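Structure, as structure tokens:
Every protein chain except one is present and positioned as in the full complex.
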Amino acid sequence: MEPLKMIEKDIQPMDVHPMNDILRMDRLPHIWCPGCGIGTAVTAFAAGLDKANIDLKKTCIVSGIGCTGRVAGYIKLDSFHTTHGRGIAFATGIKVANPDLKVIVFSGDGDLISIGGNHFIHAARRNVNMLVICINNFIYAMTGGQVAPTTPLAAYATTSPFGCVEPPFNIPYLADSSGAVYVARWTALHVRRLTNSIAEALNKPGFSVIEVISPCAMYYSRINRLGDGLDMMKFYHDNSEIRHGEDTKNLDIGFQTKIIVGKFVDRERPTYMDSYNKWLSGTKKAEK
Amino acid sequence: MNPIITAFVNGIKKSGLELSNIVVVSDIPFEPEVIKEAGVDFFHVTRGRAIAFGTGLKLGNPDLKVVAFIGDLMTLGGNHLVHSGRRNMEMLVICVNNFIYKEIAGTPAPSVSPGFSAFSTFERPFNAPHLANSCGAVYTARWTALHTNELENSIANALDKRGFSVIEVLSPGPNFYKEINQVDSELLDFYYKNSVTKNNEDTRNVEITPEEKIVTGEFTDKEKSPFIDTYNAQLGKILGDKFIPLGGQSGRD
Partner (left out) sequence: MKANPRDVNTGTYYMDGDVAAGYGALAAGCRFIGGYPITPSTEAAETFARIAPQAGAVFIQMEDELGSIASVMGASWSGVKTMTITSGPGYSLMMEAIGLGAMIEAPFVILNIQRGGPSTGVPTKTGQADMMQARWGSHGDYEVIAIAPDSPQELFDYTIKAFNLSEKYRCPVMIMADECVGHMSEKVVVPPAEEIEIEPRRFYNGPKEKYLPFKPDKDLVPKMVKAGDGYNLYITGLVHDEKGYPIKNQLEKGKRQKLPTRRLVDKIRLNADKIIELTEEGMDDAEVVVVSYGISYRVAIRGIEIARGKGIKVGNLRLITVWPFPDKKISELASKVKAFVVPEINYGQIVFEVERCSHGQANVVLVPHGGAGVHNPEDIAEAIEYAVNEKKKIRKVVEWKTRLEKFVFEGGYKLNK
């Protein structure tokens, strides 16, 4: 059901938030700064969940640590707020132990790609059935603006006070080359497309990655003098280009350069559980 | 002696580098005799941490030539591999891949090493050259342990590169330590015969699958500013004379 329609079904529309079914209203207000894009991504996620028509009782959301790590705590699913970087590993455990569950990992770039980079590439390699939503705000925001593996070259951060000297990861390319079956990138401005993408990926078997470029008004924008959240949104509006099916190796993001968005990879590969079941049934036959 | 290490020692000789400047970091222990013969410095560190340890060595003394041997198939150390590739940390990584596939090229492979359960092989392996390439490695190659000559040349070439280089070596059993001479030659031979060399092949096409032959060769060879150069350039630009660059006359004690 569309979020707006939810209002109609309730007796007293003003009393109930349209996302009452999906958000933990008792935990609001949230911790995110004004101008942050995570809230927008959460809204898109909530709408996407609704659209995907999946059993919410059988859906888990796992987060790591960081600003985006707090997402799990605001979503009315079975939520797990785990240790730094271990979201995907935790989710792998959930999925493999109980394949009936739908698992979503919602976390940030530092958490998923830096400290959790190994789990990220290995889960993609195994093709564990889960959706990873990676908010990329180019910085470690929760700890106060440190350089991240996604910080563009020459951008400033508190631990790179003279400009970042490490080329950033191209997350879709990393996901693609490790074996993800669904890879998309949107900005926090592309709410409708992001919603559709989330709904689509939720019904896709295998390891799916959606990168969401999000403004960090408090740290990334402030340190680099890029204005506030709205200025960043305007920047996305003017500088993002939708190119579906683009070769993932062309998706590098430089400092304030063009951002290519779209759905880049959508392919079929046997998932971890499929290979597991096939292999084990094959072996049993061979033993007989 | 294990063919990879022989090839490595010969590769160093071919590259003409100063031996005492080379530091080998490995998460698998080498025989002391080998290191003595090679005349290099050797560090055996905890599993998976060879690349990270090497990063410290390189930044502590930028004049060193660091070679990391990974025996764990990027399991624990995968993250260090991808991030060092991204930074383009100047280092040669020799990734010893002893994967076991039940069937390659439609033929059942010779029996797997004892201790490996037949159940453990349903996971798809990494396409290591592609992963390294997509993270930004400047040089990637794959050889089997029997491609001695090619491997030697490859190692010499990679040591000449300034940047993050990865060479995957397919070899049965990473057991350098204990019974070095008892390499399963039958399996090795099998890898060798079922491989086809395609230099400069797009790394996307070199995945090892049961259906096709193993693609070997030098896949990536590009130029990219290594980490220390990028660091010196960026900080020099911002700090000017106040900056003391890494490497060379760096004023380090």
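Note that the chains are named A and B in the order they appear, and that numbering of residues resets to 1 at the start of each chain.
As a working rule, a residue touches a chain if its C-beta (ideal position, glycine included) is under 8 Å from a C-beta of that chain, and two chains touch if they have at least 3 such contacts.
All values derive from a computational prediction rather than experimental measurement.
S.K.: Which listed residue (A:W32, A:Y140 or A:W279) would be found touching the missing chain in the intact complex?
M.R.: Checking each option in A:W32, A:Y140 or A:W279, the one touching the absent chain turns out to be A:Y140.
S.K.: For the chain not shown, which residue from B:V40, B:C95, B:L151 or B:I214 touches it across the whole complex?
M.R.: Once the missing chain is taken into account, the touching residue is B:V40.
S.K.: May I ask you to list the residues on chain A that touch the chain which is not drawn?
M.R.: For chain A, the residues touching the absent chain are 65, 81, 83-85, 110, 114-115, 117, 140, 142-144, 146-147, 149, 158-162.
S.K.: Given the full complex, what residues of chain B touch the hidden partner chain?
M.R.: Residues of chain B in contact with the hidden chain: 19-23, 25, 29, 32, 35-36, 39-46, 48-49, 52-61, 63-64, 79-80, 83, 231, 235, 239, 242-244, 246, 250-253.
Definition applied: only the chains that are shown with their structure count from here on.
S.K.: Touching residues of chain A toward chain B in the complex: what are they?
M.R.: 114-115, 117-118, 121-122, 125-127, 149, 153-154, 162-170, 173-174, 176-179, 249, 272, 275-276, 278-280, 283
S.K.: Given the complex with chain A, which residues does chain B contribute to the contact?
M.R.: Touching chain A from chain B are residues 75-79, 82-83, 86-88, 118-119, 121-127, 130-131, 133-136, 204, 227, 230-231, 234-235, 237-239.
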